[in-house]
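One protein chain is absent from this view; the other protein chains keep their places.
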Amino acid sequence: MAPPLPDFSDLRAVYVNGSLQYDAADSHTMRLIRRSAGIMRRQGVDVDVVHALDHEIAFGMVTDATEHGRPRDDWPGLQERIMAADILVLGTPIWLGEPSSVTALVIERMYAYSGERNDHGQYLYYGKVGGCIVTGNEDGVKACSKQLLYALQHIGYSIPPQADCGWIGEVGPGASYGDTVEGSDRPVGYDNDFTNRNTTIMTYNLLHLARLLRDAGGFPVGGNVADRWTEVPNAADQDPDPVGP
Amino acid sequence: MAPPLPDFSDLRAVYVNGSLQYDAADSHTMRLIRRSAGIMRRQGVDVDVVHALDHEIAFGMVTDATEHGRPRDDWPGLQERIMAADILVLGTPIWLGEPSSVTALVIERMYAYSGERNDHGQYLYYGKVGGCIVTGNEDGVKACSKQLLYALQHIGYSIPPQADCGWIGEVGPGASYGDTVEGSDRPVGYDNDFTNRNTTIMTYNLLHLARLLRDAGGFPVGGNVADRWTEVPNAADQDPDPVGP
Amino acid sequence: MAPPLPDFSDLRAVYVNGSLQYDAADSHTMRLIRRSAGIMRRQGVDVDVVHALDHEIAFGMVTDATEHGRPRDDWPGLQERIMAADILVLGTPIWLGEPSSVTALVIERMYAYSGERNDHGQYLYYGKVGGCIVTGNEDGVKACSKQLLYALQHIGYSIPPQADCGWIGEVGPGASYGDTVEGSDRPVGYDNDFTNRNTTIMTYNLLHLARLLRDAGGFPVGGNVADRWTEVPNAADQDPDPVGP
Partner (left out) sequence: MAPPLPDFSDLRAVYVNGSLQYDAADSHTMRLIRRSAGIMRRQGVDVDVVHALDHEIAFGMVTDATEHGRPRDDWPGLQERIMAADILVLGTPIWLGEPSSVTALVIERMYAYSGERNDHGQYLYYGKVGGCIVTGNEDGVKACSKQLLYALQHIGYSIPPQADCGWIGEVGPGASYGDTVEGSDRPVGYDNDFTNRNTTIMTYNLLHLARLLRDAGGFPVGGNVADRWTEVPNAADQDPDPVGP
């Protein structure tokens, strides 16, 4: 028998949906987000869900665009919600095989804070855990996940195993996740075992790794403080050259 | 002051170099691998380095190609070396912006084992930690890293923050990592602070996360056993539909 | 001696810059765009340059967002400028190895028209020619070009050889294209032969292919009319199965 699950109830998670639908109720990606978020809530996790297009987010590699001449920028408030969470899950629809522009915008704005440091002097997002949810009707879950998970680990997130999940149908345009189609009384994708299994596994893996890092007091410090990497045995000290003949 | 580094000396790491050079001494990527491996050795880690083209690896999504009619297949022995290690670092050169064919071959062969399970019933590679090293002369470190880190997490590896490092020069063909060029008495890239810093940070982050997972007895079990995901609150149980009007 | 260049003076080109800078004068990508556009103007081509952030473009997979409840959407006017041109060049900065969100937005809006047809019944953009210009300070010209060129050919553009160009510096953050740095009296990248050569070649190749297609009356018709593909010998008619034993 599997060991009992750890207590996750002190953890916080935020989902950010990069849907191109201004109304969250129209987003297919939001449906799968709700399934992952539902598991977290069942585990007592404090879950926050951001529908990016409910907000007016400025473009630009800045932390607050109102300081750079824009009349409005809702990003700083969203950044606080992201910083308050142990876990971040990015959700995106697929268009032409890529994540949405809204998702790209979210990543850019998070990246603009990457010059900041956490309490240990590590990059800002160290100690947090990331995953992604991708839906479309045709192709591209892996291609989008590659981009999203890469961006998250690059700015400091840790990525547990199988940290992506999603749904697409057979090649070609067609129904999206949760659409109802003639001849079936169940919305498309809702009963797909592969999607449900991977969504479940991703969700628990995010919780497990967040638990480990929270209990460790964040991502362990040593050799990974940006401005102090020369204080430990480091790459510049090591001999790169092959042994000669 | 930073806390003292944990003891990493019971850990094992394997580097697999997907260079297109049959002779490891000709591989530029091997030079940067040696720098990361050097740090690990300084920390007492047992380090194994595989130069893939020293071996004759068969093509195919099989665990042992000699059971499928091929006269020779060195992969099963390499798989044992990968399985013996807590940490895997894939090294690749960049060609046309992509990882090498040899690297793709290594990933395919590892993926062919993905139907197997570890002692906890999780996917085979759960509990291990992965990173990558990418070198080229022109462009593509991030594009290659995206592919390699995605593949590793997809089959069960955990990915710490900033798990990739590499070197490229200014756009266009030119010298590769470690080449000597006229007008400089130092090989190209050896003194690049960005590369040395990221290589250092990646190496320590791999060690830290491997330490955490080793001490936890592997990646925590629960909700992530492939064939038992329905025994926990799971995605299929959660309501995906938005609250109605 | 090379043959004289054809007369290109009846052609029209549009460049769309997906910079994250609201002020076009701050865009590094715009500098390289100006070099390609300058060649076209020297050949008598009618050149239009769009700085996307000069406009308020709505999100969404729609042709005109004001018909879907948005208060403003400048896209339809931009779409007209794109449709008026034989040649489209997308320009983008690189962030985290990807094209900008603004560029993604431009592609999404163009894609939203892909249900429309041209005068021959082909997809809307058939007969047009596409390329891209990518600048950053660190890495990702090829990764971005892959996405942009793929998107363009997918919706109907023809792609000539070497249809991308760009500039990045040595790995790591640093100066961007056109920045002035201490110790040099020439802006960064301006004298890079690789960038200047590829920009030149891309520009002429776009012109040559646009010339051929204009003279042919558009992309030749036959077997490529979306709704009439079954009227010619087609894939469904062909035997996919290998000859049996």
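By letter and in written order, the chains are A, B and C; residue numbering begins at 1 in each of them.
Here, contacts are C-beta pairs under 8 Å (C-beta built on N, C-alpha and C of every residue); 3 or more make two chains touch, one makes a residue touch a chain.
Computed from a predicted model, the values in this text were never measured in an experiment.
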Task: With the full complex in mind, choose from C:60, C:99 or C:156 the residue touching the hidden chain.
output: C:156
- line: Checked against the full complex, the residue among B:20, B:49, B:83 or B:124 that touches the missing chain is B:20
- line: Contact residues on subunit C toward the hidden chain run 2-6, 24-25, 30-32, 34-39, 42-43, 122-123, 125-126, 142, 145-147, 149-150, 153-164, 178, 187, 190-191, 193, 195-197, 199-201, 203-205, 207-209, 211-213, 216, 219-226, 228-229, 231-242
- prompt: So which bits of subunit A touch the chain we can't see?
  reply: 96-97, 139-143, 146, 166-173, 192-195
Query: Tell me, which residues in subunit B touch the chain that this view leaves out?
result: 20-22, 53, 59-61, 69-70, 95-102, 104-105, 107-108, 111, 147, 150-151, 154
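Note that in this section only the chains that are shown with their structure count from here on.
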Query: Central chain, going by Cα centroids?
result: A
- line: Chain centres from averaged Cα atoms put subunit B and subunit C apart, in whole Å, by 35
Message: Using Cα averages as centroids, what's the distance between subunit A and subunit B in whole Å?
response: 21
Junction residues of subunit C - those touching two or more other chains: 96-97
